[in-house]
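Sharing a structure below in structure tokens format, with a few things to ask.
Omission of a single protein chain aside, the complex is shown with its protein chains in their original locations.
On to chain A.
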Amino acid sequence: MITENSDVILSVNNLTATVENTPILKGMNLEIKAGEIHAIMGPNGSGKSTFSKVLAGHPDYAVTGGAVSYLGQDLLALEPQDRARSGLFLAFQYPLEIPGVSNLDFLRVSYNSKRKHEALEELDAFDFDDLVHEKLGVVQMDAAFLSRSVNEGFSGGEKKRNEILQMAILEPKLAILDETDSGLDIDALKIVAGGVNQLSNAQNATLLITHYQRLLDYIIPDYVHVMANGRIIRTGGKDLALELEARGYDWVLEAEAV
């Protein structure tokens, strides 16, 4: 349940950004409070992934204006790894393969760099192993994936599941899931959605980027935003997603004349 004075986790104010001097984000505004689930929908190329990567600090994108406050700090002033360590998590639309680095090592180093940031003691290999095995259950993943190289040779759906496993271990304050549902079969979609629901609570927030209303049957959003041409052009409740599913984007685009 959302209350008026929930803590603000993310506040984006008139954000603009370019890639190789081409403007992609053209004035993004968004506020996300603790306990909320937001969904962003929008046509291909409208800038959804760009928005998520700008928030995470990808070096290819240059912020040209606006401000982003995250848990009261200036997010844009933080290095990407510090954004991550303070709880900003991005599940990638296309998770990368990292040959030669085992999934387990990757998870442990990632987890411990966050612990270190929070001035907590790092977990040794044995304790971490216990933690991972517990979290595997969240996404019903086989332990065999831990000894394989990160995402190497994983199927599309397995990669997405692996992203949610990482999320389960890192317990982010703000999770941005970029099309985590695409590439998942029906059963996997339910499992992943169930995992996300398990992880969401009154202290954290989730931003879903998706093309399909179907995901929103399992993860019920508090707000649905429509993004087009680098801006959010309409915001509504979960019914907006149903309407988009039925009518497409043209009517919104026309109404907003973008």
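Convention: a residue touches a chain if its C-beta (ideal position, glycine included) is under 8 Å from a C-beta of that chain, and two chains touch if they have at least 3 such contacts; residues count from 1.
In this section, contacts and distances are computed from a predicted model.
Trainee: The chain dropped from view, which UniProt name applies: "Phenylalanine--tRNA ligase alpha subunit", "Small GTP-binding protein", "Fe-S cluster assembly protein SufB" or "Menaquinol:cytochrome c reductase iron-sulfur subunit"?
Mentor: The record for the missing subunit names the protein "Fe-S cluster assembly protein SufB".
Trainee: Touching the absent chain in the whole complex: find that residue among A:Asp60, A:Asp74 or A:Asp187.
Mentor: A:Asp60
Trainee: I'm checking contacts with the chain that's been left out. Which of A:Val101, A:Leu123 or A:Leu242 qualifies?
Mentor: In the full complex, the listed residue that touches the missing chain is A:Val101.
Trainee: Pick from A:Phe92, A:Phe128, A:Phe145 or A:Tyr223: which residue touches the chain that isn't shown?
Mentor: A:Phe92
Trainee: Which of these touches the unseen chain: A:Val109, A:Ala143, A:Ile220 or A:Ala255?
Mentor: Considering all chains, including the one not shown, the answer is A:Val109.
Trainee: Kindly note down the residues of chain A that lie in touch with the hidden chain.
Mentor: 56-60, 79-81, 83-85, 89-90, 92, 95-96, 98-102, 105-106, 109-110, 113-114, 117, 149, 166, 170
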